[in-house]
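Here it is: the structure, laid out below.
Of the protein chains in this complex, all but one are displayed in their positions.
Presenting subunit A:
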Amino acid sequence: MEALKDKLESSFIVFENELDDDAKKPVHKIRQQAFKHFEKAGFPTKKDEEWKYTNLKPILKNDFRILNKSENAIDFKDVKRFFLSDVDSYKLVFIDGVFSSWLSETTHDKFDICTLSSMLNRYEDVTKKYFNKALPQAETMASINTAFAREGAFIRIKKNQTVDKPVQVVFFTTAHDYDIMTQPRNLVVVEENAEVKIVERHQSLSEKAVLTNTATEIFAEKNSRLFYYKVQNDNMEASMIDSTSVKQAEGSNVRVGTFSFGNRFIRNNLNFFLEGEHTESHMDGITVIDEGQFVDHHTLADHQKPNCESHELYKGIYDGNSSGVFNGKVMVHPHAQKTNAFQQNNNILLTDKASIDTKPQLEIYADDVQCSHGCTIGQLNEDAMFYMQARGIPEKEAKALLLYAFANDGLRNVAIPELRKKLNKQIATKLNVDLDFEL
């Protein structure tokens, strides 16, 4: 860990020097402050309350290259499978940290679907108003991302616009013969009464270790609607730390779905700040992992204003020696009366070696609120298995059907049918079955 810290420190100096014409821009100072925070705090360790069950050490010990300069070309046909293909969409594609105009489809027409770098160059007002304004300053991994933030998606939907098709944001890391750490950074602004659907994915094409330390800031303004889906299905050499923070203004409705099937290691920090009245926040998660995998969901629903609701539903299926963490914090501030906050975390452990640490954390300082939380950890229902087998459904299919049904609630809310279909298929593949219907 110290080695990586040293390397980040020297890389940061190089990075800063490369960007001299940036030096006068507002982002410059933000990066420096963020890096200072990291230098002081260091990497999170198991001594931190928020990282108690999650050991970063083995992930950080690789010899990562921080400022990878060599980009490889990609043939679309080789990566087609990582996209939603049966649907017309806007696309923002990045290869080794560089925007690929060839694979992308951007627009500046009624809304900006373009790159963070162009935003940083062209819209100082946007930087000042939004950049690094949603992520909690204490999150060290997000600070590292901020310090190195340079490229990613910038999506701004102007007032009253509904985006006609979904936006796909895909980051590729191509094959190299060394380990790589990347820092993709996204900014999403949905203005008053606007609406957009976004799918985000990170994919390594390398056999070497890749650590994706990504951060996304989302601003949902008055009465806006956002559907944001994260497909986490990277290869087994890839690890990911995702820090996503959402700020919601009055009457806005935001749903974030996180679908984790791949990667060796995933840590999600998902924060919702409900800053206006009558907002609605939804967090859905489906985790299906097996041997050698780890997924940690840390969520926050921060109710700052009255009359808001948050709904959280995370389902997990753990096979082999995989393990998971769910930590769902709900904070209801003193004035946030009439808050409705629901949280549910249900898990199935398929083996004795699989494990899950689940912890709801409710801090409620208002009296007129409705909060509920529940978590379950179970095995496959043996009676149901026998029932299905006795009706001719083979063990493997019966198991998959039960697990499908278990995970189903999370899929139902995916507002892009092609994505729902794809996730459905990914779950089936993960469970090693071929069912001829969609749930």
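One rule holds in what follows: a residue touches a chain if its C-beta (ideal position, glycine included) is under 8 Å from a C-beta of that chain, and two chains touch if they have at least 3 such contacts; residues count from 1.
The definition used in the following text is that contacts and distances are computed from a predicted model.
J.: With one chain of the assembly withheld, which option in "Polysulphide reductase, NrfD", "Branched-chain amino acid ABC transporter permease", "Cell division protein FtsX" or "FeS assembly ATPase SufC" matches that chain's UniProt protein name?
T.: Its UniProt record gives the name "FeS assembly ATPase SufC".
J.: Just name the one of A:Asp63, A:Glu291 or A:Glu395 that touches the chain not displayed here.
T.: Touches the omitted chain: A:Glu395.
J.: Pick out which of A:Tyr130, A:Tyr228 or A:Tyr404 touches the chain that's been left out of the picture.
T.: A:Tyr404
J.: Just checking the interface: what residues of subunit A touch the absent partner chain?
T.: Touch with the absent chain occurs at residues 381-384, 386-395, 397-398, 401-402, 404-406, 408-409, 435-437, 439.
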